[in-house]
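The other protein chains are all here in position, but one chain of the complex has been omitted.
In this document, chain identifiers A and B correspond to the written order of the chains, with residue numbering beginning at 1 in each.
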Amino acid sequence: MSSQTAAVIEAVGLGHAYQTAAGTAAILRDLQFAVAPGEFVCIVGSSGVGKTTLLRCLAGLQAPSEGFVAVEGSKIAGPSAAVSLVFQDYSRSLLPWLSVIDNVMLPLKGRVARSLRTTRALRALADVGLTDARDSYPWQLSGGMQQRVAIARALVFEPRVLLMDEPFASVDAQTRESLEDLVLRIRNDEGQSVVLITHDIDEAIYLADRVIVLGGRPASVRADLAVPFGRERDQLATKAEPRFAELRAEVHRLISAPAAAPATTGGVTS
Amino acid sequence: MVMTVHPVHQAAPFASSRRRRPSAVRWGWRAAAVIVSLALWQAATILLGDTVVPSPGETVVALGQLVATGAFWAAVGATVGSTLVGLAIAIVVAVPLGLLAGSGGFATASTRLSVDFLRTIPPVTLIPLAVLLYGPSAEMQVVLIVFGSVWPLFLQAVYAVREVDPLLRDVSRAFRLSRRSLWVDIVLPSSTPFLLTGLRVASTIALLLAVAAELIGNAPGVGREIALAQLGAQVPTAYAYVVVAALLGVALNLGVAVAQRRMLFWHPSVRTEGR
Partner (left out) sequence: MTSTVTHRPARDAATTAPNASVTAAGQMPPSTTAGGTRRRLGLLLGRVALEVWLPVVLVGVWWFASANSTSPFFPPLQKILAKTWQVWVVQGRVSSDLLPSILNLLAGYGIAVIVGVAAGLALGLLPRLLDAVEPELEFLRAVPAVAILPIAIIAIGLGDDMRIAVIAFGALWPILVNTVAGVRSTDPVVRDVSTAFRLKPAIALFSVRLPSAAPQILAGARTALSIAVVLIVVSEMSGAYRGIGNFVLAAQRNYAITDMWTGMIVLGLLGYALNLVFRVVEARLLAWHPAYRKKGVK
């Protein structure tokens, strides 16, 4: 990441520890990375490595115990207006007492006039292909559709960065593919940066411009791999590329390696 | 059936700090709150006159004098005794019937309308009839308590059986457990949270009805003492007995809470999550 391109979101010396009955447990240590405007970054790591903690720090839901997160150059002290979050558990993050369109409009309530809210919400719903569901309730929709609603809600803010916490973990494989392509298309059309946390290596490589591998205990950036497939991707063609398999193997190795293993070849990012 | 309550969400009413170690600061604030309340009480005495609202001090003195008398303990014993006997009978009657009603579709459907109607009858409706039949006695009181307390226990028992995780039923079938084992090892333990919630509700109702039977029906007990004190214009005594009634309620709530913690050590609402 060259220092000339201003990062839209970056983690600087990020560390986090929490108190347990047995003492202090450090989850993250010395995490450093930056995301350029329009860049799609996927963060992968084994379960329990601290991906969710990292995401919560990036989203401003939690203050890190060391270091800081900067959005568009300034340190954040809470959720930033430029950052939008898509939660993993859509069935709990969408409010069941509000219709789909009311859910999508919720972040704008009290900030923007009603007619404008509705327009923007409808636009976001159109972006995710759910215009017809506007008056339904989230629980009347399938899992994939609910997650689209959650994405629409995140987009209505017109954020610079979209943070996604294992967003497709709870949907079936087919739905996952269409949602992945949806997010890619949105990024291509509207140009936000996306930071997507996932445990699915294939998904990470398919979507990302860069894959960041977390590892170690406490976790830090073990590797930062560039993904050379360009913006237009295809579920079948891209995954058939030989480079895809190489990257997959490399990431797999990095995730499974014990704490002390160094990151080696594979295109450390510029 | 409606009016059932999921135990996880009725586990501990205030539950402000289940496992936080009490610190001097917390207790300091609590003490301050108590002092403020007492000050407000005293202000009410000053505003309304001590023939209407005796001061905290007068109430404590009256209570102290009462505690030394045998009549006081007889009254407390009568109220506590009737409440506990009534609750025990209600449990023995309502829980098996409820478990039974919940386990069969026919039983559930047949009893639903009747239970729905009978449980909404305000139990105090029966006081005049009960007084006619049993006089102003402890029997009258117990009958009333039983009538009022069976409903929450019954309904929670029905709910409990229906809420047994179907997965656990599959486990019992897969391992070919006997019907007895199904009930003793699976249904009853998993019903315990619901039943204890029902017990909590029932115990509040039981105490309420006990005092109502004493106030209106003249059964012996704390309620009757309050009424007598009021008629005799012995206001501090009346207040003292109200405090005693409240303490009985607190004791009852505590008892149920302890039972819950003991019996439900495995349940998510009680076990610590190490947050």
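One rule holds in what follows: a residue touches a chain if its C-beta (ideal position, glycine included) is under 8 Å from a C-beta of that chain, and two chains touch if they have at least 3 such contacts.
None of the values given here were measured: they were computed from a predicted structure.
Only one residue from B:70, B:122 or B:166 touches the chain missing from this view: B:122. Contact with the omitted chain, checked across A:141, A:196, A:212 or A:255, is made by A:141.
Touch with the chain omitted from the figure is made, among A:6, A:25 or A:61, by A:61.
Of the candidate positions A:13, A:96 or A:228, contact with the unshown chain belongs to A:96.
Although one chain is not displayed, subunit A still touches it through residues 59-61, 78-79, 81, 84-85, 87, 89, 92-93, 95-98, 106-107, 109-111, 136-137, 139-142, 153, 157. Within the complete assembly, residues 1-6, 9-10, 13-17, 26, 29-30, 32-34, 37, 48, 52-53, 104-106, 108-114, 116-117, 120-129, 131-133, 159, 162, 201, 204, 207-212, 215-216, 222-223, 226-227, 229-230, 235, 238-239, 241-242, 245-250, 252-253 of subunit B touch the chain that is not shown.
Basically, only the chains that are shown with their structure count from here on.
In whole angstrom, the spacing between the mean C-alpha positions of subunit A and subunit B is 50.
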